[in-house]
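What follows is a short report on a single structure.
Every protein chain but one is kept in place in this view of the complex.
And now, chain A:
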Amino acid sequence: MKPKHQRLVLALLALAGIAGAGILGASALRDEAAYFRTPAEVTAGKAETGEAMRLGGMVAAGSIARQADGVTIRFVATDGKASVPVEFTGIVPDLFAENSGMVADGRMRADGVFVADRILAKHDERYMPPQMGEMPKNMKLVPEE
C-alpha cells in the first residue's frame, strides 16, 4: 500500500468515526435539544405543574377567545393528537392566528391550563402568492413526527 492510499484509508476511517460520533451525539440530544414540547408530550405527563417550559403547537380553529379584561386571550394548542388550553396576557406577533403554529413560554397550572408569559408565532415552510388563497387541502397541517 502506497503512503497516499494509507493516508486515504486513515482519513476515511477517521471521517466515519467523526460522523458516527456526531450522529450518536445528535440522537442522544434528541429530547434535550427540542426547542419546545408538544401537547401530546405535555398531556402524557412529561411536564410538571409549575415547571418553566415551552409549548409548541397549532392554534386550533375557532379557539381564540378574548377575555373580558380585553388583554387576555385563551386558545387551544394542538398537535393533532392532544390539545392543551393556553392563557396569555399581552401582545401576540402579527402572524399569530388560528390554524397556524405558535410557541409559548410559560408553565402548566394545576387546573391543566398552560399559562404563557410570551408567545412566538411559528410559520411553516410553504410560501405562495396571496391569490392562491387559503391552505390547499392536500397540504398537511401538522408536520410529521
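What we mean here is this: a contact is a pair of C-beta atoms (placed from the backbone, for glycine too) under 8 Å apart; a residue touches a chain by one contact, two chains touch by 3 or more; residues count from 1.
Assume contacts and distances are computed from a predicted model.
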* Asked: Looking at UniProt, which of "2-oxoisovalerate dehydrogenase subunit beta", "Tripartite tricarboxylate transporter TctA", "Extracellular solute-binding protein" or "Heme exporter protein C" names the chain that isn't shown?
  -> "Heme exporter protein C"
* Just one of A:Val42, A:Ile73 or A:Ile119 touches the chain that is missing; which is it? -> A:Ile119
* Contact residue for the chain not shown (choose from A:Gly62, A:Pro93 or A:Gly112) -> A:Pro93
* Asked: If you put the missing chain back, which residues of chain A would it touch?
  -> 4, 7-8, 11, 14-15, 18-19, 21-22, 26-27, 29-30, 33-38, 56, 92-96, 100, 103, 119-133, 139, 143
